[in-house]
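In this view, the complex is presented without one of its protein chains, the others remaining in place.
Let's turn to chain A:
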Amino acid sequence: MSNLTMMTEEEKLEQFTQRIEAGDKIEADDWMPEEYRMALIKLISMHGISEIMGALPEKEWVPKAPSLHRKLGIMAKVQDEMGHGQLLLRVAEDLLKPYGKNRGDLMQDLFNGDLKFHNVFHMDTRTWGDAGLIGWLVDGAAIITQTNMLGASYGPYARALQRICAEEVFHAQHGEAIIMALAEGTEEQRAMIQDALNRWWDALLMFFGPASKDTTGSSKQDVTIKYKIRTKTNEQLRQAFFDKYVPRILSLGLTIPDPTMHYDEENKEWVYQQPDWSEFKKIIKNQGPRSQARLNLRRTSYENNAWVRDALAATVS
């Protein structure tokens, strides 16, 4: 094998391309094109920070969970999400090393709006039904997008996803158990989940991103597919979500809040009403219903704890 230091950029790129074409895993210290590194940083830091910001809407329901058993369940789940965030940020930190950046920089990027978090975590949670629905359908949607990347060409991300997906399956079961209990419960309990579904439906469709970059002006799906980080398009993933969950939603006696929704047998796809993508654009610019409140939570805690970081730095050095 030729020595990497003797190779031209073109040769390195060619070797890199051959490796990912052959299904080889790229590791943190391997040479990689700038475009690949940037795509990974964007994807993984967004995924990581979304896990962390995603703990906040559910955290609102941790103390309120309506039994000791449910309290324990949701506490375990939220703790897992934090753990995923930590795991992913460490993967992102390795990729950031050549730029001399670290986790502190990612936090600043979050606060100034450069680092986005998933649209679903900008939403309001109003009832216990929302807590169940997040576990069931938001985690269900996450499983679909994440299993699509289990074979990612970047080894550290693929390995982190193995563990994350295994835990997400438990989360979806936890959410489903909450929803089933409500679905089999009183009139009020059933109304609670229908109301949650009505309010979350658009956000769930948006979760997979627009079908093409024409909708919002940019999309990273093309570059991530090119580099074998993912295999399916946003629309294929959304269709897979419908395949799995539409029958389950209906079997619980719930109504999908889109009267146009149906399966087109001929084209083998679900036909549905597009969500308001201009709303999506606003949300990912941190102008969603709870975007600023949740960012403020993290900002305040980051400022309040500055003395702790200083104290730890002083004892380490």
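Observations on the structure shown:
One rule holds for everything that comes next: a residue touches a chain if its C-beta (ideal position, glycine included) is under 8 Å from a C-beta of that chain, and two chains touch if they have at least 3 such contacts; residues count from 1.
Quick note on the criterion: contacts and distances are computed from a predicted model.
Per its UniProt record, the hidden chain corresponds to "Phenylacetate-CoA oxygenase subunit PaaI" from the list "Iron complex transport system ATP-binding protein", "Phenylacetate-CoA oxygenase subunit PaaI", "NADH-quinone oxidoreductase subunit J" or "Branched-chain amino acid ABC transporter permease". Check A:Lys71, A:Lys101, A:Arg159 or A:Lys282 against the missing chain and you find that the one touching it is A:Lys71. Contact with the undisplayed chain is limited, among A:Gln18, A:Gln86 or A:Gln162, to A:Gln86. Only one residue in the set A:Glu10, A:Glu188 or A:Asp214 touches the chain that does not appear here, and it is A:Glu188.
In the full complex, the hidden chain is touched by chain A at residues 52, 55-56, 59-60, 62-72, 75-76, 78-79, 82-83, 85-86, 89, 128, 178, 181-182, 184-186, 188-189, 293, 296-298, 300-301, 304-305, 307-312, 314-315.
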